[in-house]
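Report on one structure; see the data block that follows.
Every protein chain of the complex appears in place save one, which is left out.
And now, subunit A:
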Amino acid sequence: MALLQTPPTSTRTSSEEKRDARRRESTRSGGRRIGSHIFLLILVVYFLTPLWWLIVASTKDTAGLFTGSGGALWFDSEFHLFSNIAELFERQDGIYWRWLGNSFLYAFAGGIGATVLAVLAGYGFAKYRFRGRSAFFSLLLGAVMVPLTALVIPTFVLMSNIGLVNTMWAVILPSLLSPFGVYLMRVSTQDAVPDELLDAARVDGAGELRTFFQVALPLLRPAIVTVLLVSIVATWNNFFLPLAVLSDPNLLPVTVGLNNWQALSNAGAGGEQMWNLVTTGAFVSILPLVVSFLALQKYWQGGLSLGALK
């Protein structure tokens, strides 16, 4: 039987606090605690070093990146963050900001769309017994194990047959597919929405849609937030699909655009070297997601474990 982890709660229950107290008691030996903290500090340094480097690098111009006075991991004597950002607005008429906007558009359209489909389908699988249900669900579970990159090339050919290649739909439509999201929503619905409650609503005369929107949906909120977050991140991070189906520079998401700039800087001579734009562009592009994750931690911390079965 698949069980869900505790849904994320903003208020800590008293039993949780008791647990924590017990945990604290149970870590008696001070030596081990110091050892554990040193281990954690090493991990934190390892995981933050690249990000620290990126912050520092985004304040340098190209010359500073090569021969900065403070080395690679410290600031240069000159501070170029704002001039770099200004240059992002100038280069190719500010195409960078277009890429960033495209990334937002694709991530939100793909992520929200995938979540809506997953919530509906998960509810349908969990609460109705329609013809073909188990066959479809088995197929879906098999699909979880199909590597999505294997679909990129046939999707490209199919899309080019119907003229969708090199349009934003070529990125958004395939992003709507999230078999794992449906699986998560089905498990969550089984766990969080009791049948008795739905039956009670029906007895009171609520139709199927109304039962879904007013009774089931509020109970599914934690799971929906999780699936939404995971789908948005997946689309935001996507690289192979847009790389294959988009060639118009104006349609690229920021991941592909920056990669092109980096390749160009590596290959090109003086005028095409824009290392400072690559670093500053990378820095600006990761800010929205990193900041949202830090700000929304109480929503995802419990939720991301939804897929984990006990």
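Operating definition for what follows: a residue touches a chain if its C-beta (ideal position, glycine included) is under 8 Å from a C-beta of that chain, and two chains touch if they have at least 3 such contacts; residues count from 1.
As a working rule, contacts and distances are computed from a predicted model.
Asks: For the complex's missing chain, which UniProt name, "Carbohydrate ABC transporter membrane protein 1 (CUT1 family)", "Spore germination protein", "Cysteine desulfurase IscS" or "Anti-sigma-K factor RskA"?
Replies: Of the names offered in "Carbohydrate ABC transporter membrane protein 1 (CUT1 family)", "Spore germination protein", "Cysteine desulfurase IscS" or "Anti-sigma-K factor RskA", the one UniProt assigns to the missing chain is "Carbohydrate ABC transporter membrane protein 1 (CUT1 family)".
Asks: Of A:I85, A:A143, A:A206 or A:L219, which one is in contact with the hidden chain?
Replies: A:A143
Asks: Hey, which of A:L88, A:A109, A:M168 or A:V182 is the one touching the hidden chain?
Replies: Result: among the candidates, A:V182 touches the missing chain.
Asks: If you put the missing chain back, which residues of subunit A would it touch?
Replies: 1-2, 5-6, 19-20, 22-24, 26-27, 32-33, 36-37, 39-41, 43-44, 46-51, 53-54, 57, 65-66, 71-73, 116-118, 120-121, 123-125, 127-130, 133-134, 136-138, 140-158, 173-174, 176-177, 179, 182-183, 186-187, 190, 195-196, 198-199, 208, 212, 233, 236-237, 239-240, 243-244, 255-256, 258-259, 262-263, 266-267, 275, 278-279, 282, 285-286, 289-290, 292-294, 297, 301-302, 304-305, 307-310
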